[in-house]
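Left out: one protein chain. Kept in place: all the others.
Each chain carries a letter (A and B) given by its place in the written order, and its residues are counted from 1.
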Amino acid sequence: MTELSKTGAAVGEPTPAKAPEAFLEVRDLKVHFPTDDGLVKSVDGLSFSLEKGRTLAIVGESGSGKSVTSQAIMGLHRLGTRGKNVRMSGEIWLDGKELVSAAPDEVRKLRGREMAMIFQDPLSAMHPYYKVGDQIVEAYRVHHKVSKKVARARAIEMLDRVGIPEPAKRVDGYPHEFSGGMRQRAMIAMALVNNPELLIADEPTTALDVTVQAQILDLIRDLQKEFGSAVIMITHDLGVVAEIADDVLVMYGGRCVERGPADEVFDKPQHPYTWGLLGSMPRIDRETSERLIPVKGSPPSLINVPSGCAFHPRCPYADIPKGNVTRTVRPELELVSTGHWSACHLSAEDRQRIWTEEIAPKL
Amino acid sequence: MSETKKTDEAAIPQQASASEGSADREVLLRVEGLTKHFPIKKGILQRQVGAVKAVDGIDFEVRKGETLGVVGESGCGKSTMGRVITRLQDPTGGKITFEGRDITRLKTGQMRPLRRDIQMIFQDPYGSLNPRHTIGSIVSAPFRLQGVEPEGGVKKEVQRLLSLVGLSPEHYNRYPHEFSGGQRQRIGIARALALKPKLVVADEPVSALDVSIQAQVVNLMDDLQEELGLTYVIIAHDLSVVRHVSDRIAVMYLGKIVELADRTSLYESPMHPYTKALMSAVPVPDPKRRGQKSERILLRGDVPSPIAPPSGCRFHTRCWKATEICRTTEPQLVELRPGQRVACHHPENFADQAPQDTVLLTAAKEASELVPDAVASGGSAEKEPAAKEAPEPAEAVEASEVKEAAEASEPEKAAEAPVEPTGSSKTEEVSEASETAADASETTETTDVTETTEEASETAEAAEAAETAEAPEAAETAEAPEGAEAAEAVETSGKKTGPGAKTTNEADTAGSAGTQESTDK
Partner (left out) sequence: MISYILRRTFAAVILLLVVSAVTFAIFFLLPRLAGQTADQLAQQYIGKSPSKADIAAVKHNLGLDQPVYVQYWHFIKGIVAGADYSIGPTTVHCDAPCFGYSFKNHQAVWPELTSRIPITLSLAVGAAVLWLLSGVVAGVISALKPRSVYDRAFMGVALAGVSLPMFFTGNLALLLFTEQLPIFGRDYVPFTENPSQWANTLFPAWCSLALLYSAIYARLTRSGMLETMNEDFIRTARAKGLRERNVVVRHGLRAALTPIITVFGMDVGLLLGGAVITEYVFSLPGVGQYAVQGITDNDLPKILGVTLLAAFFVVIANLVVDVLYAAADPRVRLS
């Protein structure tokens, strides 16, 4: 596999990289889409790693590149009509195998078996014409040479496992006959039918009601405990992050601006964008008599990403660092404390001061 | 919104006066018994075989200058309600009064002048703007339709509106696709505000927007309300947003309002179990609270179909407190506390409305497994674990089963009063209290309830004996978190409960006093 990736490497890595120790490691991932308007840099140099049994939440607003990242790991970008145009570089190591340079069919064999994905809207993510059970059976039989009968038994077992009542009956139901929560459960059953070691959940609860969301988050947490898989949770909801994540990665304009253990990131956030996200969220657990603190302006264009720090046009503190550095130099991720990284030009003292004096009291 | 802002800073004791304050205000919109049914037709002859009861008898009023938030899960009828009160859809029944005028059955032509006063903002900033029209023509459409010529001309007025909502007047000749989601929502707001409406009904105004943009729009709506004296009805599924923007909040479940209260009361001490479950399900952006999974009430299953809603209380199929009466009798929306209306037989944080009815439904027993100890106020939630220990208290209390039953319903409340305000920090004590209560109520189950209540008053004396054995325990535990005042209240209620059902009223008052006082803390 490693050999294969070297020969097939279109990336032009000068030195063939060694397989990392982490279960999943993404190194300098870039996903660009050429369009008529220009090159869309959806993901532009993203690195992170994830161990089995841990949950990483990728947070960001629409267009931050969080969904593109997840689909890049799954290798979904290279398929379909857009697939021919996408420009991908960097490395994605999953369990010792490099995926970016791997042959498409090798990645296909991993899809659904070693890495699986659940999506935001379970109604549109399931084929409306096929029975739920048949769709799970299909997912199982792609990777297991078993009879339909065996696969069906497995599908019923999985439906039961994700808490669908009367699984032997519901297995023959169509997606539209399921409620939203049940559909998402079925979707999870489909994703987990092959015991994947990596589960990517792309906004799995955004389309659901809060009470159902609570059920689904619980389910994901329980299943992760049971199977010990690694989970990437893509979301825009910091509440969901706090609920489920061990580590957090905040994305802005296709890059990571802050990364670290969830407790750390919520407790001592280091990036002004993270402050902005926290400040603009109304909270249920507090009486907020104060106004929300929104981030001014709107998310950046991925074609003309602002120079320097991509966040500088919206950052209230962009003028604090001396010179024009925020406008000209792109900040790199720097270690703040153990495992906690942030890409910001503000000095550690400034960040500390602003957070404790200006931001935290208002939250 | 400004009204509550002031009261927020003041101590909560004034909560009652705050709601009175808004109660003084003139009612702008009054809705009585509003229903909206969508017929379902079937068969060759397309006969009506049923109806989707989207909105099924709701009452509320919106006062001038306030923001009424409406929350509920999908399918609860909140959006239909919004479209009916703006008369975009015709109600099936009930009455809508706007500024004292009955507008329930006005025809399209008669509605036209009213359209000026009632405007709507929609969820989808992409779908609600015609892509072929310029921003100028979209925002000026209300003027054309109403035949209004604003001072200084339409164009000038539109440009003023654009800058009011934070857009540049130069955007006049642009098209919707040139704008981001947040900007489009601003355009939608500008259009809604063009004719200086009195009431703005916003259906999920920010749910399609990114978090940072959402905050911008929320703040904008806030500012505009203050500036223009608008009245809002904001329909949303996001309880955090609703908490932030609303003065009063209506919680809907399956076409009914189950609770209607001012913001503080609702979020600090929700009375309807559904409200409580709904709020406990909202994830809080604070990973430290994650360990306390016990705070979360997980509701089992899904919302039942609005075609055939459950009998009695619609929530009884998923409620952990549901008893027979919940299945048979629909609870009315009554004002249990000033400014807090609840439709529940067994409200949280308040005296039980049907204390004689203590036998849990099967569904409730199942549901109660999902209710963590700390939150489960009252023993009912603890039915299952209690069952194992049942013999113990039965022995400890040397009284007949009947007496125990009589008292069983009440200690629940004694324990209940302090539960909510104390919060998670005191969970241990509280759960002890509720366990005790649970034990008692468990014993109740073994006896015939109807008999129990009748006999209860007769055997009042014997019951008092039992009372001394059990109630102090509950009272003590309650005392620990709350301090003398609350404990006193609880004690009173505990003692009064002895005689059983007949004295319930007194007990209720005492119980509620306890709750309110403890809220003050």
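Everything below uses one rule, namely that a residue touches a chain if its C-beta (ideal position, glycine included) is under 8 Å from a C-beta of that chain, and two chains touch if they have at least 3 such contacts.
What you see is a predicted model, and the numbers here were worked out from it, not measured in a lab.
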item: Given A:M190, A:I220 or A:C256, the one touching the chain that is not displayed; value: A:M190
item: Touching residue (missing chain; options A:F33, A:F119, A:F178 or A:F266); value: A:F119
item: Residue numbers in subunit A that touch the chain omitted from display; value: 71, 74, 76, 79-81, 108-113, 116-117, 119, 121, 124-129, 138-139, 142-143, 174, 176, 187, 190-191
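The rule we apply is simple: only the chains that are shown with their structure count from here on.
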item: Residue numbers on subunit A that touch subunit B, as the complex places them; value: 61-62, 165, 179-182, 209-215, 217-218, 236-245, 262-263, 266, 276-285, 287-289, 291-296, 298-299
item: Interfacial residue positions of subunit B with respect to subunit A in the complex; value: 4-5, 8-9, 73-74, 180-183, 210-216, 218-219, 222, 237-241, 243-245, 263-264, 267, 277-290, 293, 296, 298-299, 301-303
